[in-house]
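If you scroll down you'll find the structure; I have some questions about it.
One chain of protein is taken out of this complex; the other chains stay put.
Right after this comes chain A.
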Amino acid sequence: MKKKSRIIIAISGLLLLSAYFLPLWQIILEAPQYPEGLGLKIWLNNITGNVDQINGLNHYIGMKHIVVEDFIEFKIVPYVFTAIVLTAFLTATIGNKKLLWFLFILLMSFSVVGLVDFYLWEYDYGHNLDPKAAIKVPGMSYQPPLIGYKQLLNFLAGSFPDIGGVFISIAVILVGLTLFMERNIKSLTS
């Protein structure tokens, strides 16, 4: 690997490292009574924001309470992510191209599995409603969008990557580009 590539991978590693201190994803809810909006922030190991308010409102439609302890992901993900970050720095240090491939696959899998898992949770919360709920709208489910905006009764729900998520995305792109560059170098030199 070229020195330049190794530096880029090191930068990717730092970007990934920042995800420990920054929220990855955000869900925003807006309604006439909540002009200031309600928000959830999803971190590597936690959910913060207006969790209690949102739980309080969701009980009308019979949605389950959001409880951090219910998510086994929050116990596993920090370790998985640590492994990824270590792999990134290891790749930058020894400059092994096979390791670079491994890192790329790791990152892609992490992103895909993460998004699928997020979608499944959203589906679960949006569809598995208490049959005794006070407000029942025939045919209505309350699954927030994976990404983008969606109107759910009086709430406009938005779902977007937060700053940590953006940094991870940049890191993935950087790793992908490095791989691409290294491939070109190889094809040129060999």
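Keep in mind that, in the parts below, a residue touches a chain if its C-beta (ideal position, glycine included) is under 8 Å from a C-beta of that chain, and two chains touch if they have at least 3 such contacts; residues count from 1.
Following the convention adopted for this analysis, contacts and distances are computed from a predicted model.
The complex includes a chain that is not drawn, and of the options "Cell envelope biogenesis protein OmpA", "CU044_5270 family protein", "Sec-dependent nitrous-oxide reductase" or "Branched-chain amino acid ABC transporter permease" the UniProt name matching it is "Sec-dependent nitrous-oxide reductase".
Check A:6, A:59 or A:97 against the missing chain and you find that the one touching it is A:59.
As for the chain not pictured, it touches chain A at residues 52-53, 55-56, 59-60, 62, 65, 130, 132-135.
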